[in-house]
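Please see the structure below; I have some questions.
All protein chains but one are shown in place.
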């Protein structure tokens, strides 16, 4: 196993620690991956692992088609196909998928509109939007049980300028050029979803 | 004390640490048990222990009828009878009982309907439901002060496909094949209760 | 300084650590005291200390009239008079005073009724009420800037069976036979205040 693979695995464990402490990886849910530097390979969490105490052995090294690059007793996360398709489609170095109450609320409350509109907020800068009056729409796709179909839906929904897609009543896929960029994007989205949901509640937007 | 008993006690302490960090065991409330591998015995938290700093000595080894298997100065949790009856009725390896604001809200808001309906949500997979359109109902029983009657009510309410019962204005009993399965189920239920309650609030379901 | 004084001071530090981790002692607010075993003396936090990193030196040994029993550069908490009066009136071993958003909301929302009614809830057992259908009222008093007057109001409001008094837009005083009993009571009250407030919100009790 090369040095770069070890680095990528260590970064996946670090992401898991960070998000687990925030309560974003409940009930063994979620999956996290980091691309192996200079290659099309990536390292991803195994299926069923408790992300609240993830070990390096719980992170699997795969090639661009999602096949294991080393012997292991574990299966990769069932949603690996979504990571694989996103890496093929996007120029990104890390993909994170987490379930939070507020990203789920946003995915349901704004599903009919097709996306969550986020506008004129400071944290849009963390997503790369520095202009006054900036606005983005985070797309929301249906939660297909067929994971190939889900991967297809997520990839088709990707838009320029928004490094994330929401899956209805499921969670968020967010990405970045590297692990820290993915963290920055995810933390900004989670802040904005909670803010947007609570503001909607203050205004009674969905009440009656 | 056999090796298996020591393992079961250590698992109870680990469950307590995990849930205490989430704030799910306030005011010495809650009780946790793990079955001793290969036997009908189980280990359960003692009455009145502070679960936010539980020690192995706070975990008692009991037989299937709830009688102590070793000398101790402590009494088992008053609700041990519920654990004992659930172990007798179910093929499970761990039972957890915790009090959270959202499981209490769910137990009160949907009491008249007899249960909390959870549908078409990704985290139902953590409860073993992988089909698209899956739905379950978590039963809610009255909070009888008579603990034999409570145990009877909880056991009678158990349904296939839902590893938990809510007690009104009290908390949840959840279980699994082993400690980690019970953790996974409980974390999924707590996420879903908070999500379901907040969604109801957005929609003003109980307002006026 | 006797052994008992050292024990009481260590318990105050432990209470501070525990409540600080929960976010219950913001902005140097709150004060905590433990009676010195076998005496009428008590140990209380000094004025202005950051309870999120309290040291033994921040805890002062006082006699029953609130006078220092040893030389110190510090003044006791301004609200020491409330502790002193409560120790004189009650047979208790520890008093805790904390500010949380939900105890403040409860203190304001139910001020006109004179108290927060808590009924038929499992956590009333942590307050010593084991009967089915148990109910208690937590009294609420006005937040007088004159601390002698506040102490008088708090002591006058104390009722049998409820080890706490709320001060409007301020916080809670809770107590117990010893430090752990005070912790148990406080954690039960905080759970119940959040539960009661959220339930009122679901039902729109104060809306319009």
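Read from first to last, the chains carry the letters A, B and C; within each, the first residue is number 1.
Note that contacts are C-beta pairs under 8 Å (C-beta built on N, C-alpha and C of every residue); 3 or more make two chains touch, one makes a residue touch a chain.
Everything numeric in this text was worked out from a predicted model, so none of it was measured.
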- Task: Considering the entire complex, write down the shown chains that touch the omitted one.
- Result: A, C
- Pick out which of C:64, C:88 or C:101 touches the chain that's been left out of the picture. C:101
- Identify the residue among A:11, A:52, A:84 or A:201 that touches the chain left out of the display. A:201
- With the full complex in mind, choose from C:4, C:29 or C:72 the residue touching the hidden chain. C:29
- Note on the structure: Listed in rising order, the chain C residues that touch the chain left out are 23, 26-29, 50, 52, 99, 101, 104-105, 108-109, 143-145, 167, 169-171, 197, 200-201, 204, 206-208
- Item | Missing-partner contacts on chain A, residue numbers | 18, 22, 120-123, 126, 130-132, 180, 183-185, 187-188, 190-191, 194-195, 198-199, 201-204, 207
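The rule is simple: only the chains that are shown with their structure count from here on.
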- Quick one: label the inter-chain contact graph as line, ring, star, complete or other. line
- Query: Roughly how big is the turn, in degrees to the nearest 5, that lines up chain A with chain B by CA atoms?
  - Reply: 90
- Task: Could you put a whole-Å number on the gap between the CA centroids of chain A and chain C?
- Result: 43
- Message: With centres defined as the mean C-alpha position, give me the chain B-chain C separation in Å.
- Response: 31
- Overlap residues in chain B, where contacts from two or more other chains coincide: 201, 204, 207
